[in-house]
Structure formats: structure tokens, C-alpha cells
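The structure follows.
With one protein chain held back, the other chains of the complex are shown just where they sit.
Here is chain A:
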């Protein structure tokens, strides 16, 4: 038995004082949560015919209101310090939190438009998920025009989890956020209207592997608790700084193993190699609007959490965690790019592309500096808009018969002849993925690579640049296919983008171009500019300590 010198548990707060919550700072979370709860009630009490509209208006209003509240909070951040801890410092409200929450809310808003798209009375979701695929019961529901409007509250809960994930300031809150985010997503993945078995398979896989990764995450938390005697990031940081919390002698292996396992859990969520296997299967099987939601919002949330864990809790152990992230980043950038070369399905290809992009963002994480944080933030926002746009285009290109999406790239040949605007939009998104100048992708790549080079991770950047060369190959191949190849024998049926999908694509194009041409206003204001003496005083790469002024500690 290991002699644990854990402190005597202090008297629980229940008896002494009521939790003193700053409801103002929590309001964006509470609004989304409330909308989710109301959404459930709507399912119970509102007439079936009005449910979709009611849910949609509620959801959009809730997300919009939460976004406005988030914006207002940026102004109300204290002058001194990076931000404030809320609810016993379990939730951190600082600039990165607000940026990630704001980005998630905007992207969720756009994704909701895509989710709400109804074509000929058909949404992207199963008429009755409980019915066995292909059964009489399913047919009956399809004919009756049933819809799963529970989708909206589920999305709301997922968004709540995503908001909380990068804001969590201790491991337990973070774990809860992770589950709140993931559980609705598991469900949503299985709700595709077409190819339902495929969709359900994806959902089950996602659930199993997600549970597996959660186990790693929890196990890691236990290890770190064993080392630091606390799950609060600030305590862990202090314990590392003091060379241990005195809980256990020679506890460093505990810290290292815990750090690695927590890393596994988070890297699973961002989909870095070798924890990426779920991504292609799930992205392909899930209803495309949900894929768009996951590819943008989930990625932003997961990276927000990853950054907070490694920059705050393990902010003094940069030398310890950096090798692990190096290995993962290199594996991610190389393997995912190589595998993507031979993909034939557009959604799988975009899934692998998302994996490679996660690798690029990891190079910024490795930098462990303010530049790295800013680069990652910009990259995630830029990528989010572009990827939603790309998936929106995917929803419009359908197989000639049956209405399922035409995933097979062979059917996309010559698409520019029949739908030049759609092909042009996708072309723009692909160029942004490839990082061509004048698109947001270029600025994002530049920002993350620059941060990595400044932190001495030049070899990583070399790998990154080579990897982007490989990725450029398959992006451009699609463009060539669309614009210069003869149309396929079985030409796909291209739907005219409705108002909702059109808006999504338009926003994607606008963000991709604007962030590419005028990145300055966003890029320069992500973080407060460090004052001159602070810039001289901090040596991010040399000290092995992440600069302290970016996050609440």
C-alpha cells in the first residue's frame, strides 16, 4: 500500500455557505442550458406541426443570445489579470475562454442552419430513429412525415458541453463537460436519414471508442490527483512548480503517466493520430450537418480544453509534455496526409483533412507561447468556417436516385460544368484547406508555423510544410476533377442551395476570404498585446514554463 499523505478532507461547503455563483459570467452557459431544457419541454407540449419551427427559433435565439452575452463579457473582463475564476474557480472566464466560446457559438449557429435545412419535407435526420431500418414501421413514419425535432435540444446540450470544455478550470469539471458534449453527439451521429445502418454503426463506434478514451482520461486524472492532491489546475501547476505536493514521495512518474493519459483523452477528441480512427468512420456515417458541427465546434472545444490543460495545469512541465506532442503531431501530419491521398469518398477525405489540420494546430500547441495560443485560436476559427462551408456543399450533391449524398468522388467529375458556383465555392474552401495565400487557411498556417519556429520547433514545421504539400495534392485533385474532368456517366443530382444552406456557404466564403485578406483585426486582438517589459521578461521556450498572463490560474 502506497502511503498517501492526502490532506484531511476539509469540511464540505454545503454546511457552511451556499455556493456563491457569478450568474453574469455563467450566463452564456445558462442560456444554452435553459434553451435545451425548454426544448425538451417543447417536445412534450407543443403540437407536432409547430415543433420544428419552435425548436429552431428557440435554438437560434438561445445561441445568438449566448453569443451576445459572450461578447459583452469581453468588455467586462477585469483590467488586471487574465480573467476571473467562477463557481469556486471551477470555471475560468478569460480571453481564451471567451474566444473559444464565441467561436463555438457562431459556428454552432451556422451549423444549426444546416441542421434545420428541410428539403421536400425531408430533413437530414431519420424519421423515427427507434424504427428498425428498412422496416414497415420506418416506412410508415416516413410517409407520415415524422421528424426528430429532439435533434435541437440534443445539439443545445452538446453546445453547452463544448462551451464548458475549454472553460473548465479543474479536471472533474472538464470531464463532465467532455461527457455533456459527447453523449448528445453519440446520439446525433446515429440519426442519419439515409444509409441508417451505416449511421448507427458510426454512432456505436464513436460511443465505444469515446468511452475507451474517457477511461484513459479519468485514469490520468486519478494519477495526477495522486501526484498533486488536487484536481484544480492551479493546484497542479503549483505542485509541479514546487516539485511535488508532498502527497507521495518520488511521485513524478504519477504526474508523467497522468499527463500522458489525460493527453490521450484530449487527443482522441481532436482526432490526432494514432487516436484518429473514429474520425473517418464517424464523419462519413453521421448526418452531414452533424459532421459539420463536429468538424468545427467539437474541434474548437477540444483544442480549447487541450490548450488549457497543457498551458495551465501542466504549464510548468513543458519539457515533459513537449516530446509526446512532437511525436503525435508528426504522426498526425504525416500519416493522415498520406492516407488521405487515396480516399475516394468526399466525407472521408474531409475527415482525414480534419485530422491533418489537427496536426497543424498541435504544432502551435507545442510552441507553449502566447504566439502559439493566438495562432491556434486563429487557425481553429478560420478552419471552422471553411469546413462548415465545405460540408454544406457536400449536402447538396446527391446521388442520381434515392436522394442519398453522392460521396463517391468519381461522381463529382465535371461538376463545374453544371454547377459552377457550387464547384467554385468548394474550390475556394479546398484552396483554403491547402493554405493558398489570400485565404484564411494561409494566414492560419502561417501563424501556427511561425509560433512553432519561434519556439524552436523548426523540424516540426518542416514536416508540417511537407505534409501540406501532400495535402495540397489531394485538394487540388478534387478541383481538377470538378473543373477539368469530363462529367461522370452517372451525373449526380445537384440541389439548388436553399436559403439556409446558401447562407451557410455564403458565410463560409466570406469568412474564408475576409480572414485571408484582412486577418489583422482578428489576429492582432486575440490576446492583449504584451507590454514591452513583459515581452522582455518572458522566455517561453527557454524556461519550460508557459507565460502566465494569458489564462486565469
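Everything below uses one rule, namely that contacts are C-beta pairs under 8 Å (C-beta built on N, C-alpha and C of every residue); 3 or more make two chains touch, one makes a residue touch a chain; residues count from 1.
Basically, contacts and distances are computed from a predicted model.
Remark: of the listed names "L-serine dehydratase", "NADH dehydrogenase subunit L", "ABC transporter permease" or "Peptide/nickel transport system ATP-binding protein", the one matching the undisplayed chain in UniProt is "NADH dehydrogenase subunit L".
Among A:65, A:142 or A:338, the one in contact with the hidden chain is A:338. Contact with the chain that does not appear here is found for just one residue of A:102, A:226 or A:263, A:263.
Between the chain not shown and the residues A:323, A:437 or A:459, the one that touches is A:323.
Contact with the undisplayed chain is limited, among A:88, A:212, A:446 or A:483, to A:212.
Along chain A, the points of touch with the absent chain fall at residues 204-205, 208-209, 212-213, 216, 252-253, 256-257, 259-261, 263-264, 267-268, 273-275, 277-278, 280-281, 319-321, 323-324, 327-328, 335, 338-342, 470, 473.
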